[in-house]
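Only a single protein chain was left out; the remaining protein chains are all shown in position.
Chain lettering (A and B) follows the sequence in which the chains are written, and residue indices restart at 1 in each chain.
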Amino acid sequence: MFQKLRSLVLKSSSAAHAGGHGDEPHVLPLSTYFAVFGTLLVLTILTVVVSVIGLPQPAAIIVAMIVAIIKASLVVLWFMHLKFDDRFYSLIFVISLFFLALFFVFTSMDVLSRGHVNPEENAFSQDGQLLRQEYMKKK
Amino acid sequence: MGQQSSSHASTAGHHHPKYLAHHFESMAQQNASGKLGMWLFLGQEVLFFSGLFLAYVLGRIFYPETFLAAHELLDWKLGALNTIFLLTSSLTMALAVRGAQVNSKPQMFYNILATLFLGGAFMVVKYIEYSHKFHDGLLPGHFFDAAKAMHNGAPANIPGAPAIFFAIYFVMTGTHGLHVLIGMGLMIWLLVRINRGDFNSENHVYLENVGLYWHIVDLIWIFLFPLLYLVR
Partner (left out) sequence: MESNRNNMTQSAHAGTAGGAEPNYINAHKGIWSWMTTVDHKRLGLMYLVGVLGFFAVGGIFALLVRTQLLGPTNGWNTGKQEWLFSGDTYNKLFTLHGAVMVFLVIIPSIPASLGNFFLPLMLGAKDVAFPKLNLMSFYVYILGGTFLLISIATGAVDTGWTFYTPYSTTTSTSVISAVTGVFILGFSSILTGVNFIVTIHKMRAPGLTWVRLPLFVWAQYATSLIQVLATPVLAITLMLLAIERTMGIGIFDPKLGGDPVLFQHFFWFYSHPAVYIMILPAFGVISEIITVNSRKQIFGYKAIAMSSVAIAVIGFLVWGHHMFTSGQSELASAVFSVLTFAVAIPTAIKVFSWVATMYGGSIRLNSAMWYALAFLFLFTIGGLTGLFLGTLSVDIHLHDTYFVVAHFHYVMMGGTMTAFVGALHHWWPKMTGRMLNEFWGKVSCFFVFTGFNITFFSQFLLGTKGMPRRYATYLPEFQTWHQLSTLGSYLLGLGFSITLVYMIASLIKGEKASRNPWGGRSLEWETDSPPIEHNFHVQPVVKHGPYEFPEIDHSMSTGGGH
(Lines give C-alpha, C1' and ligand atoms only; values in the text may rest on other atoms or scores of the structure.)
Protein backbone atom coordinates (compact mmCIF):
# COMPACT_ATOMS: atom_id res chain seq x y z
CA MET A 1 0.00 0.00 0.00
CA PHE A 2 2.83 2.37 0.83
CA GLN A 3 4.52 1.48 -2.43
CA LYS A 4 1.37 2.45 -4.24
CA LEU A 5 1.07 5.71 -2.37
CA ARG A 6 4.68 6.51 -3.05
CA SER A 7 4.47 5.87 -6.74
CA LEU A 8 1.35 8.00 -6.78
CA VAL A 9 3.11 10.96 -5.22
CA LEU A 10 6.19 10.56 -7.34
CA LYS A 11 4.28 10.15 -10.55
CA SER A 12 2.16 13.21 -10.02
CA SER A 13 5.15 15.40 -9.61
CA SER A 14 7.52 14.06 -12.18
CA ALA A 15 5.96 16.46 -14.63
CA ALA A 16 8.15 19.39 -13.65
CA HIS A 17 10.63 19.66 -16.42
CA ALA A 18 9.98 16.42 -18.17
CA GLY A 19 7.59 17.98 -20.65
CA GLY A 20 3.94 17.22 -21.15
CA HIS A 21 2.21 14.29 -19.60
CA GLY A 22 -1.50 13.71 -19.66
CA ASP A 23 -2.20 17.23 -20.81
CA GLU A 24 -4.73 16.22 -23.44
CA PRO A 25 -8.09 16.98 -21.86
CA HIS A 26 -10.24 13.98 -21.24
CA VAL A 27 -13.45 14.95 -23.03
CA LEU A 28 -16.47 13.05 -21.78
CA PRO A 29 -19.50 12.59 -24.00
CA LEU A 30 -22.41 14.93 -23.27
CA SER A 31 -24.61 11.97 -22.42
CA THR A 32 -22.42 11.20 -19.41
CA TYR A 33 -23.00 14.64 -17.95
CA PHE A 34 -26.74 14.41 -18.43
CA ALA A 35 -26.84 10.92 -16.96
CA VAL A 36 -25.03 12.14 -13.85
CA PHE A 37 -27.32 15.13 -13.60
CA GLY A 38 -30.40 12.91 -13.94
CA THR A 39 -29.16 10.66 -11.18
CA LEU A 40 -28.56 13.67 -8.95
CA LEU A 41 -32.13 14.86 -9.49
CA VAL A 42 -33.55 11.40 -8.78
CA LEU A 43 -31.53 11.19 -5.56
CA THR A 44 -32.73 14.63 -4.51
CA ILE A 45 -36.33 13.55 -4.99
CA LEU A 46 -35.59 10.32 -3.12
CA THR A 47 -34.18 12.13 -0.11
CA VAL A 48 -37.15 14.51 0.00
CA VAL A 49 -39.65 11.65 -0.29
CA VAL A 50 -37.94 9.68 2.45
CA SER A 51 -38.10 12.73 4.67
CA VAL A 52 -41.78 13.37 3.97
CA ILE A 53 -42.64 9.73 4.73
CA GLY A 54 -40.77 10.18 7.99
CA LEU A 55 -38.50 7.33 8.99
CA PRO A 56 -37.81 6.64 12.68
CA GLN A 57 -35.04 8.66 14.31
CA PRO A 58 -31.67 7.06 13.65
CA ALA A 59 -32.67 5.64 10.28
CA ALA A 60 -33.74 9.02 8.90
CA ILE A 61 -30.39 10.71 9.28
CA ILE A 62 -28.46 7.64 8.15
CA VAL A 63 -30.46 7.40 4.93
CA ALA A 64 -30.21 11.13 4.33
CA MET A 65 -26.45 11.09 4.81
CA ILE A 66 -25.93 8.05 2.60
CA VAL A 67 -27.88 9.70 -0.19
CA ALA A 68 -25.93 12.93 0.30
CA ILE A 69 -22.62 11.06 0.16
CA ILE A 70 -23.65 9.32 -3.06
CA LYS A 71 -24.65 12.67 -4.57
CA ALA A 72 -21.41 14.27 -3.46
CA SER A 73 -19.41 11.40 -4.94
CA LEU A 74 -21.16 11.81 -8.27
CA VAL A 75 -20.31 15.50 -8.34
CA VAL A 76 -16.72 14.92 -7.32
CA LEU A 77 -16.03 12.00 -9.62
CA TRP A 78 -17.68 13.25 -12.80
CA PHE A 79 -18.33 16.96 -12.64
CA MET A 80 -15.01 17.60 -10.96
CA HIS A 81 -13.29 14.98 -13.12
CA LEU A 82 -11.58 13.31 -10.19
CA LYS A 83 -12.25 9.91 -11.73
CA PHE A 84 -10.13 10.80 -14.74
CA ASP A 85 -7.65 13.27 -13.34
CA ASP A 86 -4.31 12.94 -11.63
CA ARG A 87 -4.75 10.53 -8.72
CA PHE A 88 -2.87 12.91 -6.49
CA TYR A 89 -5.84 15.29 -6.47
CA SER A 90 -7.95 12.47 -5.09
CA LEU A 91 -5.33 11.93 -2.43
CA ILE A 92 -5.52 15.59 -1.39
CA PHE A 93 -9.29 15.42 -1.22
CA VAL A 94 -9.25 12.21 0.80
CA ILE A 95 -6.64 13.65 3.16
CA SER A 96 -8.79 16.69 3.82
CA LEU A 97 -11.75 14.41 4.58
CA PHE A 98 -9.52 12.36 6.85
CA PHE A 99 -8.60 15.40 8.90
CA LEU A 100 -12.22 16.48 8.99
CA ALA A 101 -13.04 13.05 10.40
CA LEU A 102 -10.31 13.41 13.03
CA PHE A 103 -11.78 16.72 14.11
CA PHE A 104 -15.26 15.22 14.40
CA VAL A 105 -14.24 11.98 16.09
CA PHE A 106 -12.02 13.43 18.80
CA THR A 107 -14.32 16.30 19.66
CA SER A 108 -17.39 14.07 19.79
CA MET A 109 -15.44 11.56 21.85
CA ASP A 110 -14.98 14.24 24.48
CA VAL A 111 -18.55 15.50 24.38
CA LEU A 112 -20.11 12.05 24.50
CA SER A 113 -17.94 10.74 27.31
CA ARG A 114 -18.11 13.69 29.67
CA GLY A 115 -19.12 12.80 33.19
CA HIS A 116 -18.51 9.09 32.78
CA VAL A 117 -16.00 9.09 35.62
CA ASN A 118 -17.14 12.09 37.57
CA PRO A 119 -20.79 12.93 36.89
CA GLU A 120 -20.45 16.38 38.42
CA GLU A 121 -18.14 17.35 35.62
CA ASN A 122 -20.78 16.90 32.99
CA ALA A 123 -21.73 20.51 33.35
CA PHE A 124 -22.99 20.94 29.92
CA SER A 125 -26.16 19.16 29.20
CA GLN A 126 -27.98 19.71 32.50
CA ASP A 127 -26.79 23.14 33.62
CA GLY A 128 -26.58 24.53 30.14
CA GLN A 129 -30.11 23.57 29.31
CA LEU A 130 -31.45 24.82 32.62
CA LEU A 131 -29.77 28.15 32.10
CA ARG A 132 -31.11 28.23 28.62
CA GLN A 133 -34.67 27.67 29.79
CA GLU A 134 -34.41 30.38 32.41
CA TYR A 135 -33.09 32.72 29.80
CA MET A 136 -35.98 31.91 27.52
CA LYS A 137 -38.53 32.50 30.28
CA LYS A 138 -37.19 35.97 30.92
CA LYS A 139 -37.74 36.96 27.33
CA MET B 1 9.58 40.93 -15.65
CA GLY B 2 12.66 40.83 -17.82
CA GLN B 3 12.82 38.29 -20.59
CA GLN B 4 15.54 36.02 -19.30
CA SER B 5 14.09 32.97 -20.91
CA SER B 6 16.06 33.46 -24.11
CA SER B 7 19.22 32.53 -22.24
CA HIS B 8 17.40 29.53 -20.93
CA ALA B 9 18.89 26.57 -22.71
CA SER B 10 16.16 24.03 -22.17
CA THR B 11 13.34 26.21 -23.46
CA ALA B 12 14.92 26.53 -26.87
CA GLY B 13 12.98 23.79 -28.57
CA HIS B 14 9.73 24.31 -26.66
CA HIS B 15 6.43 25.56 -27.87
CA HIS B 16 6.20 28.88 -26.02
CA PRO B 17 2.72 30.41 -26.25
CA LYS B 18 2.11 33.95 -25.00
CA TYR B 19 0.06 32.80 -22.01
CA LEU B 20 2.91 30.68 -20.66
CA ALA B 21 4.35 32.47 -17.62
CA HIS B 22 8.08 33.10 -17.56
CA HIS B 23 8.85 30.75 -14.70
CA PHE B 24 7.20 27.67 -16.19
CA GLU B 25 8.70 25.36 -18.76
CA SER B 26 5.57 24.14 -20.49
CA MET B 27 1.81 24.55 -20.56
CA ALA B 28 1.51 21.09 -19.03
CA GLN B 29 3.50 22.25 -16.03
CA GLN B 30 1.59 25.51 -15.76
CA ASN B 31 -1.83 23.89 -15.98
CA ALA B 32 -0.96 21.09 -13.59
CA SER B 33 0.37 23.61 -11.08
CA GLY B 34 -2.77 25.68 -11.29
CA LYS B 35 -4.98 22.69 -10.75
CA LEU B 36 -2.92 21.27 -7.92
CA GLY B 37 -3.10 24.66 -6.23
CA MET B 38 -6.87 24.68 -6.61
CA TRP B 39 -7.26 21.21 -5.16
CA LEU B 40 -5.21 22.21 -2.16
CA PHE B 41 -7.45 25.22 -1.80
CA LEU B 42 -10.49 22.96 -1.94
CA GLY B 43 -8.99 20.83 0.82
CA GLN B 44 -8.76 24.03 2.80
CA GLU B 45 -12.43 24.78 2.06
CA VAL B 46 -13.45 21.36 3.35
CA LEU B 47 -11.77 22.04 6.67
CA PHE B 48 -13.15 25.56 6.81
CA PHE B 49 -16.69 24.22 6.65
CA SER B 50 -15.85 21.32 8.94
CA GLY B 51 -16.03 23.70 11.91
CA LEU B 52 -19.60 24.67 11.02
CA PHE B 53 -20.68 21.09 10.46
CA LEU B 54 -19.13 20.11 13.76
CA ALA B 55 -21.00 22.92 15.50
CA TYR B 56 -24.17 21.52 13.95
CA VAL B 57 -23.42 17.96 15.08
CA LEU B 58 -22.73 19.05 18.64
CA GLY B 59 -25.81 21.25 18.62
CA ARG B 60 -27.80 18.16 17.79
CA ILE B 61 -26.08 16.18 20.51
CA PHE B 62 -26.77 18.88 23.10
CA TYR B 63 -30.29 19.82 22.00
CA PRO B 64 -31.79 16.96 19.99
CA GLU B 65 -35.41 18.02 20.59
CA THR B 66 -34.70 21.60 19.62
CA PHE B 67 -33.18 20.64 16.32
CA LEU B 68 -36.05 18.30 15.47
CA ALA B 69 -38.67 20.87 16.37
CA ALA B 70 -37.01 23.97 14.99
CA HIS B 71 -36.11 22.61 11.59
CA GLU B 72 -39.83 22.28 10.89
CA LEU B 73 -39.88 26.06 10.66
CA LEU B 74 -37.65 25.97 7.59
CA ASP B 75 -39.40 25.64 4.26
CA TRP B 76 -38.12 22.42 2.71
CA LYS B 77 -39.78 23.26 -0.59
CA LEU B 78 -37.64 26.34 -1.02
CA GLY B 79 -34.64 24.30 0.06
CA ALA B 80 -35.40 21.66 -2.54
CA LEU B 81 -35.86 24.31 -5.21
CA ASN B 82 -32.46 25.72 -4.35
CA THR B 83 -30.95 22.25 -4.46
CA ILE B 84 -32.21 21.87 -8.00
CA PHE B 85 -30.85 25.30 -8.96
CA LEU B 86 -27.41 24.44 -7.66
CA LEU B 87 -27.33 20.95 -9.16
CA THR B 88 -28.30 22.37 -12.53
CA SER B 89 -25.68 25.08 -12.22
CA SER B 90 -23.11 22.39 -11.53
CA LEU B 91 -24.14 20.70 -14.74
CA THR B 92 -23.81 23.89 -16.78
CA MET B 93 -20.47 24.57 -15.16
CA ALA B 94 -19.21 21.12 -16.10
CA LEU B 95 -20.49 21.70 -19.65
CA ALA B 96 -18.64 25.01 -19.80
CA VAL B 97 -15.39 23.24 -18.96
CA ARG B 98 -16.20 20.67 -21.60
CA GLY B 99 -16.79 23.56 -24.00
CA ALA B 100 -13.27 24.76 -23.31
CA GLN B 101 -11.89 21.29 -23.89
CA VAL B 102 -13.51 21.13 -27.33
CA ASN B 103 -12.49 24.72 -28.05
CA SER B 104 -16.01 26.08 -28.37
CA LYS B 105 -16.34 29.69 -27.32
CA PRO B 106 -20.18 29.78 -27.40
CA GLN B 107 -20.37 26.63 -25.28
CA MET B 108 -18.10 28.22 -22.71
CA PHE B 109 -19.88 31.55 -22.75
CA TYR B 110 -23.50 30.44 -22.58
CA ASN B 111 -22.91 27.72 -20.04
CA ILE B 112 -21.11 30.13 -17.72
CA LEU B 113 -23.90 32.64 -18.27
CA ALA B 114 -26.44 29.96 -17.32
CA THR B 115 -24.42 29.08 -14.25
CA LEU B 116 -24.33 32.72 -13.25
CA PHE B 117 -28.11 33.01 -13.58
CA LEU B 118 -28.73 29.83 -11.61
CA GLY B 119 -26.45 31.12 -8.88
CA GLY B 120 -28.46 34.34 -8.94
CA ALA B 121 -31.71 32.38 -8.70
CA PHE B 122 -30.30 30.54 -5.70
CA MET B 123 -29.55 33.85 -4.01
CA VAL B 124 -33.02 35.19 -4.76
CA VAL B 125 -34.65 32.17 -3.12
CA LYS B 126 -32.23 32.53 -0.24
CA TYR B 127 -33.30 36.17 0.08
CA ILE B 128 -36.97 35.17 0.20
CA GLU B 129 -36.24 32.59 2.88
CA TYR B 130 -34.18 35.01 4.93
CA SER B 131 -36.81 37.73 4.80
CA HIS B 132 -39.44 35.27 6.06
CA LYS B 133 -37.18 34.38 8.94
CA PHE B 134 -36.59 38.03 9.72
CA HIS B 135 -40.29 38.70 9.61
CA ASP B 136 -41.02 35.78 11.93
CA GLY B 137 -38.31 36.65 14.44
CA LEU B 138 -36.56 33.33 13.79
CA LEU B 139 -33.11 34.82 14.16
CA PRO B 140 -29.80 33.85 15.72
CA GLY B 141 -28.77 34.57 19.28
CA HIS B 142 -30.03 37.72 20.95
CA PHE B 143 -32.23 38.52 17.99
CA PHE B 144 -34.36 35.41 18.35
CA ASP B 145 -37.85 36.54 19.23
CA ALA B 146 -39.97 33.74 20.68
CA ALA B 147 -43.11 35.84 21.05
CA LYS B 148 -42.99 37.05 17.47
CA ALA B 149 -42.30 33.52 16.26
CA MET B 150 -45.30 32.18 18.15
CA HIS B 151 -47.45 34.95 16.82
CA ASN B 152 -46.45 33.90 13.32
CA GLY B 153 -47.38 30.28 13.81
CA ALA B 154 -44.34 28.67 15.40
CA PRO B 155 -45.16 25.99 17.97
CA ALA B 156 -45.80 27.44 21.41
CA ASN B 157 -42.66 26.29 23.09
CA ILE B 158 -39.69 24.98 21.18
CA PRO B 159 -37.73 23.00 23.75
CA GLY B 160 -34.08 23.72 24.50
CA ALA B 161 -32.32 26.43 22.57
CA PRO B 162 -34.00 27.40 19.28
CA ALA B 163 -31.79 30.51 19.09
CA ILE B 164 -28.81 28.18 18.71
CA PHE B 165 -30.49 26.27 15.90
CA PHE B 166 -31.18 29.45 14.02
CA ALA B 167 -27.67 30.69 14.74
CA ILE B 168 -26.27 27.58 13.12
CA TYR B 169 -28.75 27.84 10.26
CA PHE B 170 -27.84 31.43 9.52
CA VAL B 171 -24.10 31.01 9.92
CA MET B 172 -23.99 27.90 7.74
CA THR B 173 -26.23 29.16 4.97
CA GLY B 174 -24.72 32.63 5.24
CA THR B 175 -21.17 31.39 4.83
CA HIS B 176 -22.32 29.18 1.99
CA GLY B 177 -24.20 32.09 0.41
CA LEU B 178 -21.07 34.21 0.61
CA HIS B 179 -19.23 31.51 -1.31
CA VAL B 180 -21.99 31.56 -3.93
CA LEU B 181 -21.63 35.32 -4.29
CA ILE B 182 -17.86 35.03 -4.68
CA GLY B 183 -18.41 32.33 -7.29
CA MET B 184 -20.79 34.61 -9.18
CA GLY B 185 -18.22 37.38 -9.15
CA LEU B 186 -15.64 34.99 -10.56
CA MET B 187 -18.07 34.02 -13.29
CA ILE B 188 -18.54 37.60 -14.41
CA TRP B 189 -14.76 37.81 -14.68
CA LEU B 190 -14.74 34.56 -16.67
CA LEU B 191 -17.38 35.91 -19.06
CA VAL B 192 -15.23 38.94 -19.80
CA ARG B 193 -12.21 36.79 -20.45
CA ILE B 194 -14.09 34.26 -22.57
CA ASN B 195 -15.49 37.10 -24.60
CA ARG B 196 -11.96 38.38 -25.10
CA GLY B 197 -10.98 34.97 -26.41
CA ASP B 198 -8.52 34.19 -23.64
CA PHE B 199 -9.39 30.55 -23.22
CA ASN B 200 -8.94 27.61 -25.54
CA SER B 201 -8.39 23.90 -25.27
CA GLU B 202 -4.76 24.39 -24.29
CA ASN B 203 -5.22 27.23 -21.83
CA HIS B 204 -8.33 27.14 -19.64
CA VAL B 205 -7.06 26.31 -16.20
CA TYR B 206 -8.77 29.41 -14.74
CA LEU B 207 -12.10 28.26 -16.09
CA GLU B 208 -11.49 24.78 -14.76
CA ASN B 209 -10.50 26.09 -11.33
CA VAL B 210 -13.56 28.30 -10.98
CA GLY B 211 -15.52 25.22 -11.98
CA LEU B 212 -13.91 23.15 -9.24
CA TYR B 213 -14.69 25.89 -6.74
CA TRP B 214 -18.29 26.06 -7.87
CA HIS B 215 -18.71 22.30 -7.55
CA ILE B 216 -17.42 22.36 -4.00
CA VAL B 217 -19.99 25.05 -3.19
CA ASP B 218 -22.62 22.75 -4.63
CA LEU B 219 -21.17 19.85 -2.65
CA ILE B 220 -21.56 21.72 0.61
CA TRP B 221 -25.17 22.50 -0.19
CA ILE B 222 -25.77 18.80 -0.91
CA PHE B 223 -25.04 18.21 2.79
CA LEU B 224 -26.64 21.37 4.14
CA PHE B 225 -29.99 20.68 2.53
CA PRO B 226 -30.84 17.38 4.26
CA LEU B 227 -29.17 18.37 7.53
CA LEU B 228 -31.03 21.64 7.92
CA TYR B 229 -34.31 21.16 6.08
CA LEU B 230 -35.13 17.48 6.01
CA VAL B 231 -33.88 15.38 8.88
CA ARG B 232 -36.53 14.43 11.36
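As a convention for this text, contacts are C-beta pairs under 8 Å (C-beta built on N, C-alpha and C of every residue); 3 or more make two chains touch, one makes a residue touch a chain.
None of these values were measured; they are calculated from a predicted model.
*Asks:* Under the stated touch rule, tell me which residues of chain A contact the chain that is not displayed.
*Replies:* So the residues of chain A touching the missing chain come out as 9-10, 12-13, 15-18, 88, 95-96, 99, 102-103, 106-107, 109-118, 121, 123-124, 127-129, 131-132, 135.
*Asks:* Determine and list the chain B residues touching the chain excluded from the picture.
*Replies:* 1-2, 4, 7-10, 21-23, 29, 32-33, 36-37, 40-41, 43-45, 47-52, 54-55, 58-59, 62-63, 140-143, 160-161, 163-164, 167-168, 171, 175
Rule of thumb we're sticking to: only the chains that are shown with their structure count from here on.
*Asks:* Which whole number of Å gives the spacing of the CA centres of chain A and chain B?
*Replies:* Spacing between the chain centres: roughly 15 Å.
*Asks:* Taking the touch rule as given, give the residues of chain B at its contact with chain A in the complex, in rising order.
*Replies:* Within the complex, chain B touches chain A at residues 10, 25-29, 31-32, 35-36, 39-40, 42-44, 46-47, 50-51, 53-54, 57-58, 61-63, 76, 80, 83-84, 87-88, 90-91, 93-95, 97-98, 100-102, 145-147, 160-161, 201, 211-212, 215-216, 218-219, 222-223, 225-227, 230-232.
*Asks:* Taking the complex as given, what residues does chain A use to touch chain B?
*Replies:* Those in contact with chain B are residues 12, 15-17, 19-23, 25-28, 30, 33-34, 36-37, 40-41, 44, 47-48, 51, 54-55, 57, 60-61, 64-65, 67-68, 71-72, 75-76, 78-81, 85-86, 88-89, 92-93, 95-97, 99-100, 103-104, 107-108, 111-112, 124-125, 128-129, 132, 136, 139.
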